[in-house]
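Dumping the structure here so I can ask a few things about it.
Presenting chain A:
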Amino acid sequence: MELANLIVIFLFGGLLAWLAEMMMENSARWVSLLTIALCSAYLWRLVGHIPAELFHINPVANQAGTWLMHHQMNWIPRFGVSFELAMDGLSLLLIVLTLFLGVVAVVSSWAEVDHHRGFFQANLLWTLAGVIGVFLALDLFLFFLFWEVMLVPMYLLIAIWGHEGKAHAAMKFFIFTQVSGLLMLLAIIVLVVLSAETLGRYSFSYFDLLQNDLSGGVATMVMLGFFVAFTVKLPGVPFHTWLPDAHTQAPTAGSVLLAGILLKTGAYGLLRFTVPLFPEAALQFAPIAMGLGAAGVVYGAVLAFGQSDFKRLVAYSSVSHMGFVLLGIFAWNHLAIQGAVMQMVAHGLSTAALFMIAGALQQRLHTRDLGAMGGLWHNMPRMGALALFFIVASLGLPGMGNFVAEFLILVGLFQSMPWMAVVAALGLITGAIYSLRLMQEAFQGKPDAHRTLPDFGPLEMTVMIAMVIGLLWLGLYPQPVLDLAQPVINSLTAEVQL
Partner candidate 1 sequence: MLQNTVLIPLLPLLSAVILIATAGRLPKRLVATLGAGSVGLSAILVAQLSIAWLDNPVPYSLHLWTWMSVGDFQPGIAFYVDGLTVVMMSVITGVGFLIHLYSTEFMQDDDDYSRYFTYMNLFVGAMLILVLADNLLLLYLGWEGVGVCSYLLVGFWYKDPANGAAARKAFIVTRIGDTAMALGLFLLFTELRTLEIQQLAAAANLQWEPGGNLPILACALLLGGAVGKSAQLPLHTWLPDAMAGPTPVSALIHAATMVTAGVYLIARTHALFLMAPPVMLAVAIIGVATLLLAAFTALNQTDIKRILAYSTISQIGYMFLALGVGAFSAGIFHLMTHAFFKALLFLAAGAVIHCLHHEHNIFRMGGLRTRLPVVFWSFLIGSAALAALPFTSGWYSKDEILLATWTMPWAGPWLWAGGILGAILTALYSFRLVFIVFWGEAKTEPDRQPEWRMAGPLALLCLLSVVGGFIAQPLDQVFPAHQPEHATGAVAWITMGIAILGVIVAYLIYLSKQWSVEAGLNSPGMSRLREFWYSGWGMDRFYDSLFVSPYKTLARIMRNEPIDQLYNGIVQLSLWLHGWLSDQQSGQLRRYAASMVVGLILLVAVLAGAR
Partner candidate 2 sequence: MGGLVVPLEHVLLLAGLLFICGLTGLMIRRNVIFILMSLEVMLNAAALAFVAAGAYWGEPDGQIIFLLILAVAAAEVSVGLGLVLQIQRRFKTLDLDQASRMGG
């Protein structure tokens, strides 16, 4: 039950935050921080109990004991649905990222949210609950449940606390995710029914489904159901168009969560489910998926360059960066997958930080329009320096996590499809172009002499510096992260050879 507690803590924390705000003004955000702290401490204790050698064992799909933690309980035995949670290095890594960015999200909402604070924090925590559930669930029915749990509070975050065009953006986000989610549900059901023929019983368990590989046209259709659902979330071209709107309109905390974690659930799903469940279909589909990835890298970068809205620009940069993840996953070798995992973490940090900066600017200037900015370094040198750091991180400067990620992906990709790597490498150039434009338009140029703006305060600086240190650590000594993910990747690549 220990793993379930991680989710339960957030569900109750959300409820508590809502109630607390009714009792006492401004208490909800403290409840949120405490909830995250509690969950982190609990996770720490859990991980502390795992024998160290387990971290080096490749988790074998059908041997639950090789996973770091595994837990299964009957739920609807008649249909083979069970409450099955399990953790391996990959999920642990992403949960740690989730907790960290949860703190970032709470801090970025600290002064920004001015109405219904309690309900805001509740939704924030419930989103986290859904995300952690997604990272832990290994029963496809349960996975789908958490997939939806994650969606609804996020919809509310955008629809209630968003900016001027929030209704449209929230609706777009919801419809995209919901339609693709339904495709996934359909795919899950077809998969389970088809597997029942060989398995002799219905089972939604990942381990069972992994045993029998579908093949033929049905496999391709079912695989596409999963692929579309995850690629919408990732987002990959051409399913990305909800993202710029949602990011732009969401409150800062919403953008941080969206960019930092929710997008990663898509990448996680591709890595965990799409390829391993349908190796043959995925093999055939890989060139197209990589093509979409490479297209995303370049397309996102070109569109980012054309934007005049700070948040929209960063949103398109996410499209570009997540294109690398798609490439890395479908290149399907150690280097590329490690790169994709690394990109998930590094992009989470760098983009969350950029959204926080965007939010801080919106709060101070009441606009996101780059044309109305300029010379802000003069007014806010601390924010300028941090923006510079995260911008060069996101354009892939060596020494920061994003570089390690992109380099690993491209090296891996080059070994399987050199030309694809050449196209994707264009992203290094186009990435520099839009990133530097962002820096120029916002922070450089002639300052407005009449403008006095408060720089980052201590709370924001603390979070920012934590992210700076995180990115440098990932960039200079990424080995702990790589080691954590390595056994998982070993077993994935042993299972499936593309």
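Quick note on selection: all candidates are chains of the complex that A comes from, given by their letters.
FYI, a residue touches a chain if its C-beta (ideal position, glycine included) is under 8 Å from a C-beta of that chain, and two chains touch if they have at least 3 such contacts; residues count from 1.
What you see is a predicted model, and the numbers here were worked out from it, not measured in a lab.
Within this complex, the numbered candidate that touches chain A among 1 or 2 is 1. Looking at the complex, you find that chain A touches candidate 1 at residues 237-238, 240-241, 244, 299, 302-303, 305-307, 334-335, 338, 375, 377-378, 381-382, 385, 388, 392, 397-399, 403-404, 407-408, 410-411, 414-415, 418, 421-422, 425-426, 428-429, 432-433, 436-437, 440, 443-447, 476-479, 482, 486.
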